[in-house]
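Right, one structure below, let's go through it.
With one protein chain removed, the remaining protein chains of the complex are shown where they sit.
We call the chains A and B, going by the order they appear; numbering starts again at 1 in every chain.
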Amino acid sequence: MIRVRTTVNGRVREAEVEPRRLLADFLREDLGLRGTHLGCEHGICGACTILVDGEPARSCLMLAVQADGRALTTVEGLAPGDGELHPIQQAFHERHGLQCGFCTPGFLLTTHYLLARGEDLGSDEELRAALAGNLCRCTGYQNIVEAVRDAAARLSQGGLR
Amino acid sequence: MLRREDPELLKGKARYVADVVRPGMLHAVFLRSPFPHARIVSVDASAALALEGVHAVLSGADLPGDLGPQPCNHLYHGQRETPYFALARDRVRYVGEPVAIVVAESQYLAEDARELLQVEWEELPSVGDVEAALADGAPLLYDGWPDNVAAVYEAEIGDADAAIAEADVVVRERFAIPRLFACPLEGRGAVAEWDAAVGELTLWTSTQSPHIVRDYLSWILHLPEHRIRVLVPRVGGGFGAKFHFYPEETAVALAARATGRPVRWVEDRLESFVGTVHARQQVVEATMAATADGRITAVTAELLGDQGAALHSVSYGPLWLSAVMMTNVYAIRNARVRARAVVTNKTPSGSYRGWGQPQANFVVERLVDGVARELGADPVDVRRKNFVAPEEFPYTGLFHTFDNGRYASLLARAVEVLDLPAWRRRQEAARAEGRHVGIGLTFYVENTALGPSRKLNAGGVLAGGYDIGHVRMETNGEVIVYSGLCELGQGFTNGIAQIAADALGVHPDQVTVVTGDTHACPVTGYGTGASRSASVGGASVQKAARKLRAKAMAIAGHMLEASVDDLEAENGEIWVRGSRERFVTMADVGRAAYLRPIELPEGMDPGLEAIEVHDPEWMAWPYGVNAAVVEVDVETGEVRFLDYVCVHDCGTIVNPMIVEGQLHGGIAQGIGMALYEELRYDRDGYPLTGTFMDYLVPTAAEVPRIRLAHDETPSPVVPTGVKGIGEAGAIGSPSAVAAAVEDALRPFGVRVAELPITPERVLDWVAQGTGDLVA
Partner (left out) sequence: MKPPPFAYAAPASVEEALELLADPAHEDARPLAGGQSLVPLLNMRLARPSLLVDLDGLGLDALEWANGHVRIGAMVRQRALETDAAIAGRLPLLREAAAHVAHVAIRTRGTVGGSLAHADPAAELPAAMLALDARLVVRSAAGARTVAAPDFFAGPFTTAVGAGELLEAVEVPVPPARTGVAFVEAARVHGAFALAGVAALLRLDGGGRIEHARVALCGVAGTPRAPEWVGGALCGEPPDERLFAQVGERVRDELADSADEHRRALAGVLTRRALAAAAARAGGGS
């Protein structure tokens, strides 16, 4: 067993883990942060995407021990408060950018990364390519693309938390 | 109206089956057959059981002697039986068939233990496709059968042979439709807890049909229904695959009973490719005949359905539906179909959005395009000439009766929305530059609001087409709707809340919809499938809500000393027409009904509750047009969308946002079928596809922006006028994409009769094209 110390959504979390424990299982089973979903465990579907030191990463392709000393953001860390939604979440809500919700946490964090970079999202083709690392089986992506653009507009006014 | 469940989903607070945690819970994994066909000589679990933290290993030999087989709820006339159990007893018939369940303290440990199981196998000869399965001397999957044909269905109207003999033009084609699966992003999963003191089983499962799960477990385990409680957590997509009842659900229940501890199993992605039902795969030899002026006089189809190793839950229902949909929306008076359900050593095939309709639509629409090609006619004109006319409804084709449709006007609208003439001009300009642009425009119809019960039963379905709506108003005037249907992400509870609110005169926020609990919710005839939630479910809730409203109005009228006929209700307030200040609230009514019956009219029983049943008199048929514009790179075989339009009519629309979302998602899945997805097998039945690296679900980069337009023709057979919309997108899109690719490749004389349209196939077609049809 190896001791892991990480900052998750701003809180320091420590635990003893087996070396083989996947970061996703550490978050879900050990810390109870079940908003991170496992859809394929081989890095294609993107449902388990979280931010590691601000950059998107597959939590199914990282060992918990590799997160030692790093700052992680999961979907639970986005909304400012219980009754509120983050502007990205609000945009997905209003644009119907989700149906079953299983892929949604991964899309939200990918979107967060895209928007935090502050760069123009580019053409639809470019934006769709940037979102291609997350699979959705319900929406056909159209409303997700619109939600990301809507979120960008909201954040250009309010700034990214 | 925005969806009420969104905030929970967006904040990561929703709980799916993999998030169910019970005290003392253990984790299960399955050992699955590595062979397409084999006898199990023995399973030795001693080494696995010796591992610390391993609690149980059950294999076929450990199953109770009286354990029932996994039932089928579609029992078509004459179909053979293909019994299989929660765990294979002595013989496996496909790679992935569950052989043993291993239960341990963690999933990691259970996987360690699984590696220690020693199984002695005796391999048997196997068949990996329908042709091999039908060949003389083919290995047989089931002892005592003369061949590998599980069922044959035949239907005929008119005299197809005579019509073909007299026709001016006859198009014949062999179509190959690939093996796919629904592939919800959340796999299946189940958590079982056995309360020995009460003798009750609780099963959380990611399903579309909790009552089917409950009933079947009851038959299999010989437990009374009321001692089984099935709970459905959030479901991460179903698309038909989770309509089925699976061996794992039984095995997890058995494991919980054996260990006395709650047991959780979560399907992983690798096992999903062999453990979740497959769908779609057919070979269809079809013929269409027409007159020189483009009237279609006959269609015939000989269908071979690749059922896989067993008839699973819905039997060969999708194949049957393909067969009876072979006239699509056209008034074809002569038609003959024969469908043979063939067993092969592959994962059983079953439901996926559209059932058999995407296949039939592909076949018929490709044939119609073929007729147009042979006649040198405009494919739009050929369709227009053959539609069932609005005044011909209700119209009965090969089997089904269609409720209504204004097909020609919708087609005209689609041509306009697409701006077909402009695209034709652009296509010509592109061809002049050596670019290959193609336009495909096809028509679909969708079977929704499945019923009526008697018809289903007569056809062999061991289920009804009805739904039961249960509506209760509480003391505070708030409303709870109980439905046996399930929320899979399609958002139907929002529509149900809106229908109940409208009927009762309350605000939708005052309505809570409870689903997914067999102890609380009424039985549903069929479960959540066949695009019936909004239509049949909605109608039953509307009926119950109206009945409840009548009682609430009677109470309010008594309180306001007004005639019920003079009352109006909205947002939870009831007032006398013309004097808005004379009002009571639903809370006043609720208080009277439960706490102060003294305020009720003389002779009225307390309480505010209504249960009503809706059994559709016939099905409702939405329809529409898919128009795809693609560019094909004839050097790389790549297909790229330039435009995509869907114009449709699904009757009365309750929530346009949700309807559009259903179409977007269905079309994306249809594009997956047309261009990317395929579960490939070798000739012996070994899977060649087993990860997301080779089973290609389209990403945002592949799916085009879809332009939608709606018509709204209410269904005459559904009280709300609502037709279903769940499957439409997936039904009509593959044929449109195929038509567009064929149109783009017209200079090469290419015919698109098999899917998916891979780059490799495109290059082969271009290389082998006859070139005799150069435009």
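The rule is short, and it goes like this: a contact is a pair of C-beta atoms (placed from the backbone, for glycine too) under 8 Å apart; a residue touches a chain by one contact, two chains touch by 3 or more.
Just so we're clear, the structure is a prediction, and the values are computed from it rather than from any experiment.
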Any idea which chains on screen the missing one touches?
A, B
Among B:676, B:748 or B:765, exactly one should touch the missing chain; which is it?
B:676
Contact residue for the chain not shown (choose from B:25, B:331 or B:696):
B:696
Just to verify: which one of A:6, A:73, A:90 or A:110 makes contact with the chain not shown?
A:110
With the missing chain put back, one of B:166, B:635, B:682 or B:712 would touch it. Which one?
B:635
Where chain B meets the chain that is not shown, the residues are 107-108, 111-112, 115, 268-270, 635-638, 676, 693, 696-702, 758-760, 763
Considering the whole complex rather than only what is displayed, give the residues of chain A touching the chain that is not shown.
2, 18-20, 22, 25, 41-43, 46, 49, 52, 55-58, 60-63, 65-66, 68, 110, 113, 128-130, 132-133
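In this section, only the chains that are shown with their structure count from here on.
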Using mean CA coordinates as chain centres, what's the chain A-chain B distance in Å?
29
Which of the residues in chain B end up touching chain A in this complex?
2-3, 5-7, 9-16, 18-19, 108, 183-187, 234-237, 239, 266, 268-269, 488-491, 657-658, 660-661, 663-669, 691-693, 697, 699-701, 703, 705-706, 729
For the complex, which residues does chain A have touching chain B?
18, 20-21, 28, 33-42, 44-45, 47, 74-76, 78-79, 85, 89, 92-94, 96, 98-105, 108, 124-125, 127-129, 131-145
